[in-house]
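Then we have chain A:
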Amino acid sequence: MDYQEIVDYINRNFNELYSPDTGEEQAEFLRISPKDWKELAYFLRDDGNLVFDSMMCITGIDYGVEDENLGVAYNLHSMTHHHKFEVRIDVPKSKPMIPSVEKIWRIADWFEREVYDMYGITFEGHRDHRRILLPEDWEGFPLRKDYIFPETWHGIVVPKIKEEWE
Partner candidate 1 sequence: MVDLLLQKFSEVSFLSGMPSALLFVLAATLIALPLFMFVAVNALVAVYAERKISAFMQDRLGPMGQGVGLHAGKWGLLQTVADAIKLLIKEDIIPALADRKLFILAPFILFVGAFIVFVGIPFNQHILVADFNIGVFYIIAMSSIGVIGIIMAGYSSNNKWSLYGAMRSAAQIISYEIPLALSLITVIMLVGSLKMQDIIIAQHGLIWGILPNWFIFNNPFTFIAFFIFFISGVAEVNRTPFDLPEAESELVAGFHTEYSGMRWAFFFLAEYANMFIVAAMTSIIFLGGWQSPIPGFLNGPGWGLFWFFSKAGFLIFVMMWFRWTFPRLRTDQLMQMCWKYFLPFSLINLLGVGLWDLWLN
Partner candidate 2 sequence: MGIETLTLDRSAIQGEEMVLNIGPQHPSTHGVLRLQVVTDGEIVTKITPYIGYLHRCFEKHCENVTYEQVIPFVDRCDYIASMNNNFGYAVAMEELMGIEVSEKVHYIRVIVAELNRIASHLLAIGTFGLDVGAFTPFLYCFRDRERILDLFELLCGARLLYNYIWVGGVSHDFPIGFVEKVYEFLDYFEPKIQEYNDLLTFNKIFIERTADVGVLPADVAISYGVSGPNLRGSGVKWDLRKNEPYSIYNKFDFDIPIGTGAMGTVGGCWDRYYVRIRELEESVKITRQALDQIPREGDVHAALPKKIRPPKGHVYSRTETPRGDLGFYIISDGKPKPFRLKLRSPAFTALSCINEIARGWMIADVIAILGSLDIVLGEIDR
């Protein structure tokens, strides 16, 4: 199935709940709200026509300093039917909470931890919700666009690079 067929199929099963993204990006992904995610995730994995048994990637996105949303992109792939799909969930920066799919695709465990580590998005229901790449006591979420680099860490001075990276 290609992208359009998958969207239609989901809409048939979910009562026309989701509409394809119509933003200016000519993007092929489905934008949903966090509350529907868990149910959809089970459907995507277990439905006989979709069988997205493989989670390729989870990417956290910060839409910019002005934008009030953070996004998470889930890239799915089916090893059975050889089709792909992308789901994107936007959450407000004030309350970044997304249900965890760590029990559905086991790899989501580490990917979600990484997104939390870098963007501070909390994944509800994650059994091991910790930082993964950064030290446990790191402050702030470095991949956010408004992240301010720390001067020191545990007394170690971070060398300042004067010139612009270009």
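Everything below uses one rule, namely that contacts are C-beta pairs under 8 Å (C-beta built on N, C-alpha and C of every residue); 3 or more make two chains touch, one makes a residue touch a chain; residues count from 1.
If you want to know what made the cut, all candidates are chains of the complex that A comes from, given by their letters.
Computed from a predicted model, the values in this text were never measured in an experiment.
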Touching candidate for chain A, same complex, options 1 or 2: 2
Contact footprint of candidate 2 on chain A as seen in their complex: 24-27, 45, 53-57, 59-62, 73, 75, 79, 82, 84, 86, 105-107, 109-110, 118, 132-135, 142-143, 165-166
